[in-house]
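Here the complex is missing one protein chain, while the rest keep their positions.
Let's look at chain A:
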């Protein structure tokens, strides 16, 4: 049902696109003519202006032509994408990129039928507008650890593999052309080498589009994807080299040497440019604590500038963009607010998705539009040579690489790497850029490239998923990282560094450790604002994990079921070493009474939780200067009496409050950020309401107080005046802490440490305005 409506909408849109364009040409000129006519009349004869009826409704397409068409295309592309996911059977068999190309073909065909000239994917638009979002998305979210661990392998594939492919395909094609003779005779060596270099580059857009859907393991994904990103430098150099010298006709040793130098300059230069912009972005983000709204803008603009600056000097724009994103990410993420982080993530994903869709659709349309010259021999031999070159290249390189790798690449891995070498729109655009004068066989190249692209995207793209299943290639592990794994990963890092030091050679771990220490000592201090710069990775990881759990908890709403995060009934008391009974300051309640108390509390908490759902969960903040504050203070005392019992139901662990001005605390807040609310240190006089979100009862803290006091069902529990659940006045707590350090120590450590989730309003003495975080 919805599918039919959807198709109707799409057809209407497409239908409107055609006559609109047809109408525009006629009507557009018509209206402009009219305007001119009117003006002329008025200018020439002031005496008798011809009176026309005032146009109530006029049609002026030219005025909005360009943005209108662009928006229409984007809308169409997005609707297409939406449509595919409405057909679940299709999307599991055919990768999205194939469907989009088919749609592009259909639209192009329709346009040709109508008599319109279908638009072609102009290289300018492609390289300047469509490609950067995809690459930035890839670079910003590049998993650094596996990337650097496999960097040698990736570089080998990217540089040596692409060179091998280029020369193999180019050389063999030249041979074929010479053999063939008449029609292909004008393809000289340099042209075919140029063609080879264009077609041999694995395309990141296509790889991303296909690999994203098959979820293979991280190693293979990063190998193929990394290769597709890093071979850009090689492609750029070879392309410019051969293009330059084709007109001359010959190439000598100096040129080759210069080419190698150029390659180093292009790649390293691109990386340096990207890194500079990345550092600038990181540095800028250090000061954005007061203007959180434009933080994402800095990320995007700096990255785009990095790309454009690299393209300015003919350096590798892709590598610049990757370097920029990868360099700035750890520092920017430490500085920006949680909302900005989400904004960046979603904007990048959105833009890259739209770009990706547009690219494939336009690829389809351009196929219909573009000037073609079909030559069976050339095209077929191109396809065959590409495949053979790829396979040979991968096998040969893996043989050499495996000598240096600890984790060897199996033949299954090699197959997937070879099979995943998809070509895409970059190759197409590069051919499109070729000058027809210098390259009379450009159309033939275009046809051949389109054929190869179609072949790789359709045949390889569609079959890779069943092949992955057939070969039982390891898939991506979906499990979340646990705190134990994180601890041990770090432990292993240090252990291996230590062993390397004992054995006395500078290995991989030694340098990584040195880099980390350098980073910690100098770089972080400059680029990360405030206290965050000193936070170790383990703590940051732990806070992130806790926050995720907490958010899950609140979003699950409550009810009688605890969220699945901790399905076991193990709580802290199972782990704490047993204390002899006489240490308990609590009078022994009978089991029945305990059960009763627990039941009462549980039902009350559930009720308040359901009540809370109607509240706006973004404003959990309580303003202490409100009238009800004193009341709350009184009720707080009564709450303290319940804490002992409540703590036993506390299955959740809380972490110690990070240093008060750490943005991680504030990030755990659910409040929206209306103003700059700095974190107060615990010792200040303003009473802070600390809501322990990680425990089941927490969000309802204030209401619980009301509920329970109304019910009057507070059992006479001795006042363990430990911090509870809800509110505490900071100074008395401190004293209490000192008074009974030993007793509390092992029994309820979790109670002492609260995550501060809401904060009082800005106080009069808001000295430190440069707190890094805005809640």
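Everything below uses one rule, namely that a contact is a pair of C-beta atoms (placed from the backbone, for glycine too) under 8 Å apart; a residue touches a chain by one contact, two chains touch by 3 or more; residues count from 1.
Heads up, the rule we're going with is that contacts and distances are computed from a predicted model.
The complex appears with one chain absent; UniProt names that chain "Calcineurin B homologous protein 3" among the candidates "Calcineurin B homologous protein 3", "Cytochrome c oxidase subunit 4", "Nucleosome assembly protein 1-like 1" or "Ferritin".
Checked against the hidden chain, the listed residues A:180, A:373 or A:501 yield one contact partner: A:501. The chain that is not drawn here is touched, among residues A:124, A:186 or A:482, by A:482.
Touch with the chain that is not drawn comes from one residue among A:293, A:350, A:407 or A:551, which is A:407.
In the full complex, chain A touches the omitted chain through residues 402, 406-408, 477, 479, 482-485, 487-492, 494-510, 517, 531, 534-536, 538-539, 542, 546, 566-578, 648, 653-656, 658-659, 749-750, 752-753.
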